[in-house]
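Below is one structure, written out as structure tokens; comments come after it.
For this depiction, one protein chain was excluded, whereas all remaining protein chains were kept in their positions.
Let's look at chain A:
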Amino acid sequence: MNHAAIRAQFPLLTLCQGDYPLCYLDTAATAQKPECVIAAMDNYYRQQNANVHRGSYQLSASATSAVEAVRDQLVSFINACARQEIIFTHGTTESLNLLAYGLTPHLTAGDVILVDSAAHHANLVPWQQLALRTGAIVEPIALDSQQRLNIEAFKSQLARNPKLVALSHVSNVLGTVNDVAQLCQLAKHAGAITVVDGAQAIAHLNVDVQTIGCDFYAFSGHKMYGPTGVGVLWGKLSELEQLTPMLTGGEMIKTVSFSGTTFGALPHRLEAGTPPIAEIIGLGAALEFLKQHANNDSHAHEQHMLQLLQQGLAQLPEIELYGAHSDNCGAVAFNVRGEHHQDIGALLDQQGVAIRCGHHCAMPLMELLQLSGCCRASIGIYTNEQDIQQFLAALKQALELLNEDF
């Protein structure tokens, strides 16, 4: 694998910040974009811009074909069974909200919804809102002392036959990976609807929804080197058909009269309004990029980078790591003992290093770890050893400054 050639496709990574080269270690928040994604969107606006599924003219037909071709790319990317299973949304958050809203008629008071304790707010709050509408009960799935999902506790919770189980594939804070295939199998035996938030997995792991065996899988384009503003909800066809549309109007309609409206067929039934056309086309380019470059070699490279990060941090006595395992994916969470995470972020920023510091939209996990927040460094396909070295050197410099006796 020619890693330098892959990295060279990301123009933003050549930036400098003051005297320092930019060291971007916040891919878990959003990934940088390769040239091909930027070019595809630019080309769409210059050569192809028209609304989709409507026009009687060639330009619209061409835009429609381009959008629908991306749906087909997605089918093969996640090994879906049919193109109707791919619903375009604006991102993971919308995917999960659309799903939670759509399930409203299927839940009743007292139904149990189990949610991963490490879940991002986007995979918790929609379930809380669903519970408010229906009288269902949301319960956390506990983590063990290693900050992994506690399978024994989960099994005993399944004995209560939950209606729905919401899991993270990869924790956005810790980078811990759930064995979602095993967890979904257990949940299916208990009769639960299974939902997996794949936002942090989709760019790093081979995601095969049929192997996972879940009912729904959600992810965002911008975390897989595509643009912001586009995401996917994948669902089994029989499950998607049960969903009440959250948004109505536009191309999801079959017939409308003042006496009533009938909705069209999937996937459009759940895609009201004009879709983010340029973003979908950009996502198509990102999928092509991943098809070309994401393979066993690139996965091994990312694992190596993450291990360098974990090991480099573990060597510093002031550092406290959270849930850092060798089989984690994409991110490492840490704090400097006795220092506020925001001070670390500010001092690293002065040295060109971009990491995220805060609660990471996972306040229940922070509460569980008894933290007000933490630092998170996260990597992508483009991350190289120089990034890791720059980060560790900057962190040491920050520690020196903080340890000075003034």
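Assume a residue touches a chain if its C-beta (ideal position, glycine included) is under 8 Å from a C-beta of that chain, and two chains touch if they have at least 3 such contacts; residues count from 1.
Basically, contacts and distances are computed from a predicted model.
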Among "General L-amino acid transport system permease protein", "Cytochrome bd-type oxidase subunit I", "Fe-S metabolism protein SufE" or "5'-nucleotidase C-terminal domain-containing protein", the UniProt name of the subunit that does not appear here: "Fe-S metabolism protein SufE"
Of A:N79, A:N150, A:N206 or A:S372, the one touching the omitted chain in the full complex: A:S372
Per the touch definition above, residue among A:V52, A:V138 or A:L347 touching the missing chain: A:L347
Absent chain, residues of chain A that touch it: 18, 339-343, 345-347, 350-351, 357-359, 372-373, 397, 401-402, 404, 406
